[in-house]
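Of the protein chains in this complex, all but one are displayed in their positions.
Right after this comes subunit A.
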């Protein structure tokens, strides 16, 4: 664990960003939302506000700073969850110092629980993979990797097709990781999804964010894959941890906010976003068969229920 000395309170948000980046560097396998929440908890321990309102404001600013660094949906949902966590705790304990101690204690507990989420999802989902199955997946997802790892450990024989997933060729990375697990894998072009769909038995994808309607936001190309799998009547499964649930309700692709679609540095430098390629797309719930989360196996309609329970 890298330790960063406190030099001055003005640089606290820079330290936060450094801490966040260090987390991701040290453990490339960690979910970005978990790294974000860990950094925010560290920020909470060090910041010096006198009132709960001040604490909330500082937190909100810190979360914005993190979102500027890494504009993925997961960081945003992790940040909102943390803010919600603070509001709930501060309602119970109006005294600031006592509140802070309770927050830190609960925060550590929360972090411990969500670090186990991926394992829980893996355990739930791998029973749906039958012997001899042909699976199609999109781009590189650590949760899908965990699921396939569990299935392989269960001595199931299956083959995997991964899409290349341009523009960053993340699919090749996934193929490499699967090769290391001795799982037969083939990389296909993004354009070949329709061609390969008749051969596969099921489609499993990860998610960067799960929205209120039960749809998912994931790497660009996921929507295409979902439409194809619906046309061929193949089950389309999404695996995601519960901290990825986010309070958005997009009705179509345009509704997804620009700050998620493009990388953080592009948003800052480029003037005409129409010339840029979006990195994510939205898959509506009607195309999803089931969602596997650490809260259980959910139908898309159950997702909004979960979100309501949290934000009531």
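Observations on the model:
Here is the rule we go by: contacts are C-beta pairs under 8 Å (C-beta built on N, C-alpha and C of every residue); 3 or more make two chains touch, one makes a residue touch a chain; residues count from 1.
Please note the rule applied: contacts and distances are computed from a predicted model.
Between the listed names "Translation initiation factor eIF2B subunit beta", "Calcium homeostasis modulator protein 1", "Complex I intermediate-associated protein 30, mitochondrial" or "Pyridoxal phosphate (PLP)-dependent transferase superfamily protein", the UniProt record for the complex's undisplayed chain reads "Translation initiation factor eIF2B subunit beta". Touching the missing chain, out of A:99, A:256 or A:295, is residue A:295. Residue-wise, the contact with the chain that is not shown comes from A:84, picked out of A:25, A:84 or A:157.
The hidden chain makes contact, of the residues A:53, A:109 or A:192, with A:109.
Interface with the hidden chain, as seen from subunit A, comprises residues 81, 84-85, 88-89, 102, 105-106, 109-110, 113-114, 130, 235, 242-243, 245, 290, 294-299, 301-302, 305-307, 309-310, 312.
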